[in-house]
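Let's look at chain A:
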Amino acid sequence: MEWLELVLVGMLLPVFPASVVFNAVIRWTPTGWGKAAAMILLPEVGVALLSSISSARVPLVHSRGWIVLVAFSALLYAFRAISVREISIWARLMATSGLGLVWIFEATHRGRDVMAVAVLAWSVPAALLLVLAGLLTERSGGAYLGLQGGLARVVPRISSLATLSALALVATPLFPSFFALLHVIGVLRLFWLWPLLLVLLVWGWSLGGFLQQLLFGSYSGERFPDLGTLATSSGAVVLSLLVVSAVVWSGAWIGI
Partner candidate 1 sequence: MDRDLTLGDRLKVRSMVYVASEPIPRFWPMRTFIHHNPLFGLEHLPFDRAVEQGTALFHGRGYLPRRAYQRYRAEGKVDDRALGRYVRAFVEREDPRLAGIDLEAWLWSVLVSADREEICPRSDWLDGSSLRDALDDRSPSSRPSPTEEQLAALLRERILPERMSRHRSVYSQLDLLFGTRLAATLDDLLIKSCLDFFDEGQSVWQAPGREHGFYRSWKEVARRNLRFLLHGRDLAAVLASDQEPEAMIAHTLVTLEVPESSWQDYILHELTHLHGWAGFIRFRSQAHHYYWAERYPADLTDFLAVRMVIGLTLVQEAARRHRCPGDSDAIAAFVAASPFEAYLRAELYGGSILAGWAQRADAAIGRSRRRELGGLAVDYIAAKRRDEAMRQAGILADLARSVGPEAEVGLRDLSERDLERLVEVLRTWESQEGYAWLRATEAHYIDDVIDRVRPSGSPRADRRPFAQAFFCIDVRSEPLRRHLEALGDYQTFGMAGFFGVPIGFLEYGNGSEQPLCPAIMSPKSLIVEIPADLVLEEEPLYGALSHVFQDLEHSVLAPFVAVEAVGLLFGLGLIGKTVWPVRYHRTYGRLHGKKPLTRLLVDKLTPEQADSLVRAVQRAMIVRALRSELGLGRHQITDADVRELREIALGNAAGPPSLTVQLGLSAEDEAVFVEKLRTVYRVDRHEASLQMERLGRLGFSLEEQVQYVHRALVSCGLVRNFSRFVLMVGHESLSRNNPYESALDCGAAGGGHGLPNARVICAMANKAEVRLRLRELGVVVPDDTWFVPGAHNTTTDEVTLHDLDLLPTRHLLYLERLQNGLAAATKRTAAERMATLETGQRHDREPGKAAAMALRRANDWSQVRPEWGLCRNLYAVVGGRHLTEGVDLEGRVFLLSYDHRLDPDGRFLENLLAAPVVVGEWINLEHYFSTVDVHRFGSGSKVYHNVAGRFGVMTGNQSDLRTGLPLQTLYRDGQPYHEPLRLISLVEAPLPFVLDVVGRLPKVKSLVMGGWIRVIVLDPDDGYKAFVLEEGEFVVHPRSGLTERSTVMEGVS
Partner candidate 2 sequence: MSELRLHALKKIEIVLEGAHRDFATDLLDRAGVKGYTVLGDVSGKGSHGTYSSHLMFNGDDVLIMIVVAVPEELVPPILEGFTPFFDKHPGVMFFSDIQVSRLVKFAD
């Protein structure tokens, strides 16, 4: 019974192989806004469901094997994201990679409320990217990067928001994912530094490819309109809230 619940949670707070369902749900949700909503809600539901399962009944989750599975899941999705050029797919895969790491808090008995907040570190930037992908598709037909050159000069606002969100996804300092990753490293033994650094490396590699396709090159396609001021400022507000909360939250961990 607990296994079933565990699998259900695995679908919502993605860990391989149940993460397939999470990805499928997001893929088949129609609009960018819908995908974003799913991206934020599903992991939270998963965390809530997890708290209903008492920890004593699922020892697997606290074993070292589980941590290995989580690390493997994170690496797998990060690798898959390297060759992806569609913004929404990239965001989805990177978020899956990062959300998986949140399981480590459970595995080391850190408490479910930490998890509920840590999950946002990845789901919010990914949701932002999904929204931007949707807007881009509306305006230019698709969000596939690198077809006709970089978008930096054509739609600077969308490009800057997308860049910042992508940075937020890959544990760039001052964004919450960085502190979450730091915390993850903190709660594990030193030995686990190596696989997590590997995850970070692959994230960086994937980010590099993403930004290169997004920003650089001279654009040769049709022009299309950029975001309006309201939309840009709301995006900027969301990102700055992320930064502020990260700084505050991380302080809370280390006791400041």
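The rule is simple: a residue touches a chain if its C-beta (ideal position, glycine included) is under 8 Å from a C-beta of that chain, and two chains touch if they have at least 3 such contacts; residues count from 1.
Criterion applied: all candidates are chains of the complex that A comes from, given by their letters.
None of the values given here were measured: they were computed from a predicted structure.
The contact partner of chain A in this complex, picked from the candidates 1 or 2, is 1.
Contact residues on chain A toward candidate 1 in their complex (touch as defined above): 85-86, 89, 137, 140-144, 146-148, 218, 220, 222.
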